[in-house]
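I am attaching a structure below and will ask some questions about it afterwards.
Of the protein chains in this complex, all but one are displayed in their positions.
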Amino acid sequence: MVGGFGLVGAPLTLIEGLTGKDVDGLTIISNNLGEAGEGLGVLLRQRKIQKAIGSYFTSNREVGEAFQRGEIDLQLLPQGTLAEAMRAGGAGIGGFYTRTGVGTELAQGKEIREINGEPYVFEQALKADVAIIRAHKADTLGNLIYYKTARNFNPVMATAADLVIAEVDEIVAAGELSAEEIVTPHLFVDRLIVAKKILTKEGVIHRKRCARVDCEACCQ
Amino acid sequence: MVGGFGLVGAPLTLIEGLTGKDVDGLTIISNNLGEAGEGLGVLLRQRKIQKAIGSYFTSNREVGEAFQRGEIDLQLLPQGTLAEAMRAGGAGIGGFYTRTGVGTELAQGKEIREINGEPYVFEQALKADVAIIRAHKADTLGNLIYYKTARNFNPVMATAADLVIAEVDEIVAAGELSAEEIVTPHLFVDRLIVAKKILTKEGVIHRKRCARVDCEACCQ
Amino acid sequence: MSSIENGVQELIARRAASELKGPSVVNLGIGIPTLVAKYVEDELIHFHTENGLLGVTEVEEEDPNLVNAGKLPVGERVGASFFSSAESFGMIRGGHIDVAILGALQVDETGRIANWAIPGKSIIGVGGAMDLLVGAKKVIVTTSHLTKDGNSKLMKTCTFPLTSTRSVDMIITELAVFTVVNEQLILTELMPGATLEQVRESTEADFVEGGFSS
Partner (left out) sequence: MSSIENGVQELIARRAASELKGPSVVNLGIGIPTLVAKYVEDELIHFHTENGLLGVTEVEEEDPNLVNAGKLPVGERVGASFFSSAESFGMIRGGHIDVAILGALQVDETGRIANWAIPGKSIIGVGGAMDLLVGAKKVIVTTSHLTKDGNSKLMKTCTFPLTSTRSVDMIITELAVFTVVNEQLILTELMPGATLEQVRESTEADFVEGGFSS
């Protein structure tokens, strides 16, 4: 699983790390596959992705091209079903019924069940071996908070993978995040890194230093 | 639906309001029915409750007595299934599969389905006409934040009823609650009142004034 | 985009805006729907975007991490809140959104729409459209009346895959406003400058001529 809504809230540093790794045959669960040549779009060009499960691959025109060339399998889900399937995976729910998609091509071949007189379609939970996500701040225990609409799929993915790696702007001492405002409690998070590749108004940039005052201590 | 885990996080002022109303035949969805003679326990004594759906009625011995006398119907759900059924109701999910309860008396008569080789039991969503809940602070738009473990079932009930009335310690101006820390966005909340009956170390007390500095303005 | 096209879009957006009454929570789709917000002044109308924000407002200072579902920069109003995609679609599917304003590629004569896929092209994107159609209490479609080739978008039957079996409640084009009652299109209003003849000629779908004002 890879967090983000397009590039917003995507773990760009971790994705870059993956582009440098000798892996292939990946199944990626993510709303999109980045943009052409950005974010997950780089992994697509490298043909490391065998299958993608998401809701809106249209944001990267190269996905459709790769699909037509038979280079990638795509599984399309309505965006709410995608989010809910991850939540189910993370919360130990095996599957659920939603009205979304009933009577459309995306419900073809899926079980339909009437509940209180309305038709619902059965959808299975989604889980992943690894989730790479983007948060704003982590504390040293791994508690996370997010920044504005960069939250999107990240908190739900944090619950739904065996190994969860979070990329953050800053790591603060335990106790600095209020117990009431923590969105992802630390039990969901396995590893932390500080973001080096970030989304700005001018596009994706590399930064040598992270946002910490004592940057030297954390970024070499 | 009535929020709270026992008396903790229960909307005691609203419950008291209900005890003074000429209603009966209520179906109450709540983890417990208060304690003997406290919270929902008062409604029980008044025999206003026809049916209760919850997970732990043991905390009020009078529930078992009323049940044995045939004065009340009880539907018992595992606590996680209860919470999840409300979440499903609020999120437009018709029903879901959980492993919880499989092979026990609480799954009797319910559909069992195998998913990835494991048996799961089907549970239907729960919705209510009205939810009365307890929060810590509301802003004037109806956004809510909670206080410590008084949060419990309140946020999920806020999503699962046609009419949601929240009882709070304080109503602040819109903008005073941070956009990142709001737990219940205002679209879920229909009415607000300031709590007059509160849980303290010394038990449940009435207070004449609320917690606001400008109390006169809000509590006559 | 030509300035005529532009003018048409603004006209439709303004008409859609006048349909909104507070208090209500409104989700705006990509394209014409996004334009609706600037014609709304009622403070009791709150805009929701499915990527996780209630309280969308016009952008003041551009922030790459504060965007709407079309990935365009937006602002947050006082009293806004952020939440995850799972929570956001819980709001949508759970019936907590009063109005969704969506674009459409085609509308059939029962008011059902197609707006996510074109036969012959790879089907690779759906986004939140299907969720909004099942979940929003009221759905308003804003669209140009004709395709670029001059064919009616209001058809007897959609030739593109349907987005939902649910009929929308209202269709607003540059020529007319239709309400949908019992799966039937009712012409309730002519848009400024449009004639009944024009609407009849430009509409393939059967519709009932309601007691409309022009």
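Letters A, B and C name the chains as they come in the text, with residue numbers starting at 1 for each one.
Simple rule for what comes next: a contact is a pair of C-beta atoms (placed from the backbone, for glycine too) under 8 Å apart; a residue touches a chain by one contact, two chains touch by 3 or more.
The structure presented is a predicted model; accordingly, all values stated were derived computationally and were not measured.
Contacts of the undisplayed chain with visible chains (whole complex): A, B. The residue touching the chain not shown here, chosen from B:Val102, B:Ile115 or B:Val172, is B:Val102. As for the chain not pictured, it touches chain A at residues 87, 89-93, 139-141, 143, 159-160, 174-175, 177, 179-180, 182, 185-188.
Residues 5-6, 8-9, 31, 55-59, 63-64, 67-68, 74, 76-84, 86-87, 98-106, 146-156, 183, 199-201 are the ones on chain B that touch the missing chain.
Criterion: only the chains that are shown with their structure count from here on.
Look at the CA centroids: the one farthest from the centroid of chain C belongs to B.
For the pair chain B and chain C, the distance between mean C-alpha positions equals 36 Å. Note on chain placement: the centre of chain A and the centre of chain C lie 28 Å apart, centres being C-alpha means. A straight line joining the Cα centres of chain A and chain B is 33 Å long. Contact with two or more other chains is made by residues 76, 82-83, 89-90, 92-93, 134-135 of chain C. Residues of chain B in contact with two or more other chains: 91-93, 179-180.
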